[in-house]
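Notes for the one structure printed next.
One protein chain omitted, others in place.
For reference, chains read A and B in written order, and residue numbers begin at 1 within each chain.
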Amino acid sequence: MEKAGKLNKYIFTVVVLYVSWILLTATTRADELIVGLIVSLLVAIGSFDYLSEHGLSHLTPKRVLYLIIYAPYYLWQVILANFDVAYRVLAPSMPIKPGIVKVKTNLKTDSGKLALANSITMTPGTLTMDVKDDTLLVHWIYVKDETVEGATKEIGTPFEKYLKEIFG
Amino acid sequence: MRLILGYFLLYFGAIFLFLGAFGLIRLPDLYTRMQASTKSTTLGAFASVLGVGVIHPDWFVKCLVVALFILLTAPVGSSALMRAAYKTGVPMTDSTTIDEGKEFFGEEQEGEAK
Partner (left out) sequence: MSILDWIYLAIVSIGAILAVFRMFKGPDVTDRVVGLDVLTTITVALFVFFAMVFDRYIYIDVALVYGLLAFVGVLVIARFIERGF
């Protein structure tokens, strides 16, 4: 994906800043909305080059749709992860077999890797330690498979399916 | 009805906040403790804050912002902390089976040494 033009980036930054303003003030009063728009326009002048790389091309309908599908799936995984933790903490025998394994990923963009790392951290029994190129270092509380391929299949693949569509 | 849902979320969150802290005491080494505390307290705070939002519908948007903020930042902080712990050589528990980190960070440190 090639870099977007200046105006494109500027508009994207303004949209993001304005949405943040509306969420933070949490009101629909006219004066707040007008001040927010002015502030977003001013702040974006100085910051659009740092905050955006691909501009509006991020906002295709397909990506938004996959994001809407992904959010409940992610929340469900978080809840499952917590029952898993509750079981491990409360069970008298404490079934843990921790280890550190490597996981490969196919995602190319930095934001995609960040999302994958966060997803892995919040799912049952795994916590990302570091990302380098296409390898993630993951601490696993109950190691089922020590090889790189097996761990990748067990940990990374379920999320990559969605994240590949969202972040490319 | 709204109150019942709100208090259900509040208590759901409270139980997981407690479990996260309990895991912090019970588990044997730093890495497993972080697993428990990160996941449980994040969901606990998320559910409690949403519960307040449901009880007070006027505040729902603001509570949603706080909840999403917790959900997005907690994993980043714990990843950074765990990497720092590993690099300073915090010991792992005896039942640990495999550790590929040496190799992983070994390459990196050669690259960084100037």
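Heads up, the rule we're going with is that a contact is a pair of C-beta atoms (placed from the backbone, for glycine too) under 8 Å apart; a residue touches a chain by one contact, two chains touch by 3 or more.
Fair warning: this is a prediction, and the values are worked out from it, not measured in the lab.
Shown chains touched by the undisplayed chain in the intact complex: B. Across the interface with the omitted chain, subunit B contributes residues 7, 10-11, 13-15, 17-18, 20-22, 24-25, 30, 33-34, 37, 41-42, 44-45, 48-49, 52, 55-56, 59, 62-63, 65-66, 69-70, 73-74, 76-78, 80-81, 83-85, 87-88, 90.
Here, only the chains that are shown with their structure count from here on.
Here the spacing of subunit A and subunit B, counted between their Cα centres, is 15 Å.
Against subunit A, in their complex, subunit B makes its touches with residues 16, 19-20, 22-23, 26-29, 31-32, 34-36, 38-40, 42-43, 46, 59, 61-62, 64-65, 71-72, 75-76, 78-79, 82-83, 86, 92-93, 95-101, 104-105, 108.
By the touch criterion stated above, subunit A contacts subunit B in their complex at residues 23-24, 26, 78-79, 81-82, 85-86, 88-90, 94, 96-102, 117-118, 121-122, 125-130, 132, 135, 137, 139, 141, 143, 146.
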